[in-house]
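Structure first, commentary second.
A single protein chain has been removed from this complex, and every other one stays in its place.
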Amino acid sequence: MILFDLGLAVLVLGVAAWTIAAREMFSAVVGYVAYGLLLAIVWVRLYAPDVALTEAAIGSGVTGVLLVVASKRLSLLPQADAPPGRGLKRAAAALSVLVAGVLAAAVLTLPDPAPSLAPEADRELAATGLGNAVTAVLIAYRSFDTMLEKVVLVLAVVGVWSVAPDRFWGGRPAPLGPPRPDAALVFLARVLAPIGIVIGVQMFWVGADEPGGAFQGGAILAAMAMIVMMARLTEPPRIDSGRLRLALIAGPAVFLVVGLAGPLMAGSFFAYPAGFAKPLILFIEGFMVLSIAVTLPLLVAGPPSRKGEE
Amino acid sequence: MSVLLGLFSLVAIGAGVFFFVAGTLALLRFPDSLSRLHALTKADNLGLGLVVLGLLPRAGSPLAALKLIVLWAIVQLSSATVAQLIGGALRRQDAAE
Amino acid sequence: MNDVLLTAAGIILMTVAAGLVRVLDGPREVDRMMAVQLLGTGGIAALLLAASATEVAGVENVALGLALLSSFASVAFVTASPGTAKRARAGER
Amino acid sequence: MTPAETTTAGGALLVLAILLPAAGILASFALGGRNAEKIALGSAPLALLIALAILAEVWRSGRPIVYAIAGLSPPLGIALRADGISAAMLVTTALIIPAAGLYARAGFATPPEKRESRKALTFWIMLQAISAALAIVFVSGDLFNLYVALELLTFAAVPLACVEGRAETYAAALRYLLFALFGSIFYLLGCALLYGAFGTLDIALLAERMRPLPAVTAAAALMTAGLLAKTALFPLHIWLPPAHANAPAPASAVLSGLVVKGSFFLTVRLWFYVLPALPAAGFDAILGALGSAAVVFGSVLALRQARLKLLIAYSTIAQIGYLFLIFPLASGLHPWTVDGWNGGMMQVLAHAFAKAAMFLAAGLLYESLGHDKIAKFSGAARAMPMTFLTLGLGGLSLMGLPPSGGFAAKWLLLRASVASGQWFWALVLLAGGLLAAGYVYRILAPALSSHPVVLKAPPRRAGEAIALTLALVAVALGFAPESFFQLIAIGRPGLATAGLP
Partner (left out) sequence: MSPWIIAGFVGAGLVGLGLYALVVNAQPLRKLLAFNLIGSGVFLVFGIVARRGAVGPFPFDPVPQAMVITGIVVAFAASALAVALMLRFAEETGRVTLDPDVWTKPKPDDGAEDQ
């Protein structure tokens, strides 16, 4: 048991060190993708399947695509900055060792028995009608955070779009794939996407009671949208499309409206009426899945870079 | 779980491990990219297949078992495609050089 | 049994990690992608084994997610490679 | 376990203060085009009303107002709390944001031939996002909720810094983003340790359960380091001048006047509300010393700038430095901490108004002269007297000359440092004032000459009026009545007994 965990730990740290030491940017990014995979296993060992799923889908999968594409484009350019001097390296190493040491000491001296909200979270679980406590924290106890975080995603989309040249405003982001994609890729997209959509929807649906939920399901759906776009079976949408904008805000907007209606239904903002909580939560989550599934591919696609007429 | 099933799991998983080792050796030892690619995809898919096979008796429910099989099928599909894509990229690069 | 499963997971993980040496020395970008692809498959196998040993509920979902996304980095690599990017530019304009 | 904290009268206002701009963001994005501007400006009076209502309620009840979201009390749920400083900051935000908005109508209107423009949509959405993020920063009682607020602030501020779309603004925005991300991730790391130690991230509960553990000291150090990077305290300031100076004037006004105050406010929350029981006298001195270094360093660099907007941006670094004197001068249970606290908070408000006014004025100068090179300002004061009056009044507050909010702030800080025997901070205050006089003089002196000047465009009267109004508020703060200081003492632990008559 211990050997496995130790080996995994060494591996994670080793790959992380490699992403830093790699001379070429592309190798570093490839190392990072491998690193994300390993982290998912660490999360399983920490009894956090919900997090493992999120890490696998977003931390490794979607982020991997984003970084691979970026490194490919940037590595074509000359690197302007001089390499760091030895003094800077030493100072940085000293600082890093200090921070890591302090952090390790702090973690190891955390009080025993550890404080926990697990019993409280479980006690309130009945009122929500959910079986998955992580989902309950996200959508019920700390729903305010989750709603705001969805607003952050909307801002991220606006931020990414805002770097577009003015003349392309309202147009489409660059295509994700080559003009004549490989037949194999098209085949993969055609077969994988339907399976992935079923799995994504299922993950959202079971998320009320099992590991999974709106984030994970939405991320899987987003990944399927991305592979379909990489195979050029569909194109990134025009950014001024009304339907697109509605899909992007659907999650936070429905969440916000339900939260605002809380005082009428249940006596408090963001409270759910007794006995009606679970359907309402699934209702909100459904829109969140939609928003996440649309937001993540758009964040990867980047700002509009062509007119949308074609 | 019966002793027999347990034994079956062990044998299958053991064989799976063997194929992973073989695949990695191929990746490290084979002389050129294309032959590495060839050996790799075969080995690691067989490896995963055997591990999945070994875990089937331990799956909690029929649905969980089905998920394992679907998973294996997905990996088969993806890795076959990726092998082809990488092969194509190799050809293009070789042509360009 | 759990220890056996974890041992198997450990061996697979260590083996495919050895494959990461390819990521380190290439020599070509394609070799690096292959190593990551192998790590993906091996990682899924190790995850399944470790999960079976740790008895965390619903880990099949995690493995399923990984399986769906295992090809993504490689696909992105192939579609974003300079050759194809140049073709893309030529094709779009 | 303490009895669960429940919602007080007026608590719902706190939720509304956040949800109003949040809903504005979503609606602006969905409806697009000119609607974004209409929604941003249309909701501003409502936001001000809510802020004033919160202020009135805090004042009336004499204690913080609370709202337990979803009816769930901490630790499982999130509580919002507004005390005296929250109310003051909410009102300040609700005044400066619409001022910047009204000023920006000229530059960020959607062109008539277009349905929607990039610059306009981005600006109006991000302006509302800043007001939403700051509202959460000022009223949230939960450290993780505050993390989300910090991220909201980052995602709003960075695109504003590069909304002009020139190459150098992208580099500046990227550097800003990386610093901000570093800041929030270290803040989050501290949150993880605090949760591990006490099982909650609620500020009030943490204060109750606080005991000196290694994890707490580590958390305090990490979170402070992160927040300092976001506040641009020396030596983590290098991202600020290019980001603030290259943004369009109304954005600079908001970024320099308000956004950096958000992370400062959180630093204050952390040290005075979560950790006052922590016996770590060293931290106070370190923060004070960094603040002092910032005052000197920022002012000297401001003196050397050739461009007005860069000068004002460096002056922000110096003025932020003063804020950190609050840590050595207002912590502990001494009689002089009242002065330290009042002075620090007054500096937050006075700088917010003065700096916003000066950036708006700099924008007007740029529009009319076509440049912002200080050396070529000769005679400009005659052509644009209102604008230079604004710069002068804002400068008055930066220098700390009477009558101005800046004077009140520095005077109080000076009194606290003398009363506490910490004469060193008094030297910093005096030196900072002299250096500020130097750079304000550099702006005004050439402009007052009788050199003839040709304006490219006549100054916008409305813009001039808005900038001047903000500068006048900065001056008027110098006349703040005693009741103002009573307000900002409401809900402040340790000071309540000493501060109220």
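Residue numbering begins at 1 within each chain, and the chains themselves are lettered A, B, C and D in the order written.
Throughout what follows, a residue touches a chain if its C-beta (ideal position, glycine included) is under 8 Å from a C-beta of that chain, and two chains touch if they have at least 3 such contacts.
Computed from a predicted model, the values in this text were never measured in an experiment.
When the missing chain is restored to the complex, the residue among D:12, D:174, D:210 or D:444 that touches it is D:174.
Here the missing chain is touched by one residue of A:2, A:126 or A:264, and it is A:2.
The set of chain A residues touching the chain not shown comprises 1-2, 5-6, 9, 12-13, 16-17, 19-20, 25, 28-29, 32, 35, 39, 42-43, 45-48, 50-51, 54-55, 58-59, 62-63, 66-67, 70-71, 73-74, 76-84, 88-89, 91-93, 95-97, 99-101, 103-104, 107-108, 110, 114-119, 121-122, 133-134, 136-138, 141-142, 145-146, 149, 152-153, 156, 159-160, 163-164, 215, 292, 296, 299-300, 302-303. For chain D, the list of residues touching the undisplayed chain reads 76, 144, 148, 151, 154-155, 158-159, 162, 166-175, 177-178, 181-182, 185-186, 188-189, 191-193, 195-196, 199, 242, 246.
Just so it is clear, only the chains that are shown with their structure count from here on.
Computed from the mean C-alpha positions, the centre of chain B lies at a distance of 56 Å from the centre of chain D. Shared interface positions of chain A, i.e. residues touching 2 or more other chains, are given as 182, 185, 188, 192, 195, 199.
Counting only residues that touch two or more partner chains, chain C has 33, 35, 61, 64, 68, 71, 75, 77-78, 81, 84. Considering their complex, residues 6, 10, 13-14, 16-17, 20-21, 23-24, 27-28, 33, 36-37, 40, 44-45, 47-48, 51-52, 55, 58-59, 64, 67-68, 70-71, 74-75, 78-79, 81-82, 85-86, 88-90, 92-93, 96 of chain B touch chain C. The part of chain A that touches chain B in the complex is made up of residues 182, 184-185, 187-188, 191-192, 195, 199. Those residues of chain C lying in contact with chain B across their complex are 1, 4-5, 8, 11-12, 15-16, 18-19, 21-22, 28, 30-31, 33-35, 37-38, 41-42, 44-45, 48-49, 52, 60-61, 63-64, 67-68, 70-71, 74-75, 77-78, 81, 83-84.
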